[in-house]
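Every protein chain but one is kept in place in this view of the complex.
The first chain written gets the first letter, and so on, giving A and B; residue counts start at 1 in each chain.
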Amino acid sequence: MSRNIMEERYDGGKPRLRRFHQARWDEPIIFELSREGQRGILLPEVEPGIRDVAGDVLDTLPEGLRRAAPPALPELSQPQVLRHYDRLSQENLGTDLNIDVGQGTCTMKYSPKINDRLARSPKMAELHPLQDEATLQGILEVMYRFEEILKSISGMDRFSLQPAAGSVAIYVNASIIRAYHASRGEAGQRDEIITTIFSHPSNAACAQTAGLKVITLYPDEDGYPDLEALKAAVSERTAGLMITNPEDTGIYNPRIAEFVQIVHEAGGLCAYDQANANGILGITRAREAGFDLCHFNLHKTFSAPHGCGGPGAGAVGATQALARFLPVPLVAFDGERYHLDWDRPDTIGKIGPFYGNAPVVLKAYAWAMSLGAEGLREVAEIAVLNNNYLMKKVLGIPGASAPYAEGKRRIEQVRYSWQGLAEDTGVHSEELGLRTADFGVHYWTSHHPYVVPEPCTLEPTESYTKDELDEYADILAHVAQEARVDPELVKTAPHRSTIHSIEHEPLDDPERWAVTWRAYRRKTKSYPRGGE
Amino acid sequence: MTRKELGLIVNPVAGLGGRVGLKGSDGAEIQRRAKELGAEPRAQERTLEALSKLGGLEDLQIVTYPAEMGADAVRAAGWEPTVIGDITPGRTTAGDTQQAARRMMEMGVDLLLFAGGDGTARDIYEAVGLEQPALGIPAGVKIHSAVYATNPVSAGELARLYLQGRVASLREAEVMDIDEEAFRRGSLQARLYGYLRVPFRPSLVQSQKVPSAGEAASLGGIAEDVAEKMEPGVLYIIGPGTTTRAIAQELGLEKTLLGVDVVESGQWSVDRDRRAARLVAADANEAQLLALLDEHEDKAKIIVTPIGGQGYLFGRGNQQISPRVIERVGRENITVVSTPGKLHVLGSRPLLVDTGDREVDELLSGYLMVVTGYNERAVRRVATDGSNQTHRGDFHLV
Partner (left out) sequence: MSKDKPIVYPYIPNSAPAIKEEMLRAVGAESTDEFYKDVPEDLRFQGHLDLPDPLLSEAALKRHVEGILARNRAVGECPSFLGAGCYQHHVPAVCDEVNGRGEFLTAYAGEPYDDHGRFQALFEYASMMGELLDMDVVNVPTYDGFQAAATSLRMAGRLTGRRQALLCGTISPHKLSKIQDYCLRAMDIRLLPYEPDTGQMNLDGLREAISEETAAVYFENPSYLGFLEAQGSAISALVHEAGSVCVVSVDPLSLGVLAPPAAYGADIVCGDIQPLGIHMQFGGGHGGFIATRDEPRYVMEYPSRLFGIAPTRVPGEYGFGDVAYERTSFAVREEGKEWVGTAAALWGITAGVYLALMGPQGMAEIGEAIMARARYAMVRLDSISTVQAPAFRGPHFGEFVVDFSASGKSVADINRALLARGIFGGKDLSQEFPPLGQSALYCVSEVHTQADIDQLVVALEEVVAE
């Protein structure tokens, strides 16, 4: 009798861990593929009729403006370029491929293919932003309708879709807070932003960039944001509060309304970073908690793909009282026609060219429309169920814990700690993470500083099956066990990824770091094909 | 990988006193009493734990002292050490530790790893000061010094990363000790004795890369912030530490690293882009501070930084700033400065005060703003030592 392959894939009814190996094309740097004279694409010939009239245009260039030598770009044929980039793509682990619960705070959910198709239609892709509004009614309607959806989800009164990503939206909030106090003649006096250590670092960084001072609150002994510390922090200098809730630990601040009230009483504004909104859609809103401003990441909560780090979109919401400060233009509807409203004298101005990343807004709109009110709530509830399910499994692994608010439920993510395991084995969280790459999944520690020791932040979203969550937890348990029995195996990981451990010293050494191929060639005095 | 040399010194009697309630092991008499009470040294097993983490280091040479001062442990861990020096087994002294440290530094070891407690750290500091990168394996009864890793495994781990070049930066960490005699009588007086340069691994950042600029940038930012906000004609009582030293440097002054200095602030000088300041007293004691307060009609402020890994604001290493000084300056005139890294280590634990005067401790309790960088603040709770139930009372604080 022949062997039963299926049986070989299971162990006591449980599937064995995947024998994953990532693509390893050992792909050269694109410059190494270059051969003189190859062409990747040809351009339309300039018609003789144009040449006759225009003459030698390069001759019209004054001294110093004409390029002396052609740029040393690689010369490649078209199929070479395609193969090169397709190989690189295979050495990349997108959400389309992996159980992407390991990139906590990033909300790596499924980005529906239909939405991407729609955004790639010429009716979207080939629109120039300065066309006559009569030719833009479709896209303006999408933006208008999506703003209506966000208003409903948050309870805020107006939204700007202009910020190109979440951090820009946070910056806009800081800028509006600044403008609000300036409008009351208190610009000089009110310059302190209060945030918490478990809020996304952009809250602190954007406030600082906007010229505001930053006061950071730490958790109280129960692990929640410290209300007493807030009371000690507010004063007549308080410009505002900028916080995430639930925080990046997955802990919801139950006293959030009191936080807002205390800051309001001190004369400050409150901005709600809703990067972690995925678990509370339809459950609780910025409006009821009393916030003046909020923002959503459309490439996270609203499913638009992350594109290796953008393009994204940030949507900034404001109450009626603060809407006048929003960036221009806003999209308006007069009952017949959609148009761009530029006539907003108190606006903080332009934040980027044109009106934001419209294709990302389109994808977010399509996603919300495919779910509706009930569906969005289902997103939240399943995301939270998945998270608490995964938490139960992870905390069952010896050496794992979830510090702060211990024993409590979490919303949509958890910042775990492997301190116990590290103390037992000397294997650190980052090393566990690199070993998980050998099983075809991501793993992320935390932003810095590591307030939670040996951190690991997991956010399962609503997009993964129970079996997939089990598989992820099994991978973690397996790697944690490896740390105990064969720590060197973990510490030298990855083994089955595209490449092996990187030597990091050159990246911090000005003599050796190289951000471009030309810099690398210069610093290493190396020549093509290792010769010369 | 290039050949690396590790120096190892074990204080064989470290930790003797702890389990039998003797609060320290300094001095031959105490060690004899401890042994009578059935104490067993923990230093050997703790050193072994740390050494077990050095696996994977090819071409590592360990230089150590004979027998229980290192050679035994190294051999037990499976290495053949280069043994130097002479000791009388069973009768090792602080002098042996100091001599060993000096010799290893002369030999040019890359890192000096030592097992012991606060007394051992003092001996190492006496011998090598800030010249020799060093790191402590906690094995003693008293661990107030920040030169020790949190546990032996971490010490071994950090030593390995440092020797591999994966942790490149060093920071100055406090060597502190309490007067054991006074401690046994029930009064706790910790002193700051100096600093050792220890490998610094606040965390392995993304892709196992190690921050280097962070700490220095914070110090600069803090100093700039504080100097900018100083008020002319006011006395500033500046406590010990590297963070406060950065402020003095910003003012163009030398700081007594371990002592309390007093500075009188002047006007902001546009030309020099710096605040004028005058050193009024260096390494001042309580009496001098009180006299200066008299002269200045209490127009003074205090600048302090938390000391050691436990976050003591007052009462450890800066007792010169006594309860009377604090009372006269007033709570609202205290500026607390700290690098963010120091605060993060505390997690949600409060900053501690133990001035020896309950009323002043109470006065200081509550929330204080901590300057963590230019235009950056953290709000931290301040608690009295006794009220802090999470704080373990026997000082096995590792």
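Note that a contact is a pair of C-beta atoms (placed from the backbone, for glycine too) under 8 Å apart; a residue touches a chain by one contact, two chains touch by 3 or more.
The structure displayed is predicted, hence computed values, not measured ones.
Here is the rule we use: only the chains that are shown with their structure count from here on.
Peer 1: Between subunit A and subunit B, what's the gap in Å when you average each chain's C-alpha atoms?
Peer 2: Each chain's C-alpha centroid was found; their separation is 39 Å.
Peer 1: So in the complex, which bits of subunit B are touching subunit A?
Peer 2: 53, 55-56, 151, 153-154, 156-157, 165-166, 168, 202-212, 340-341, 343-344, 347-348, 366-369, 372, 375-381, 390
Peer 1: Report the residues of subunit A in contact with subunit B in the complex, numbered from low to high.
Peer 2: The touching residues are 192, 197, 204, 208, 212-221, 223, 226, 228-233, 403-404, 422-424, 426, 428, 430-431, 434, 445, 448-451, 488, 491, 502, 504-505, 507-508.
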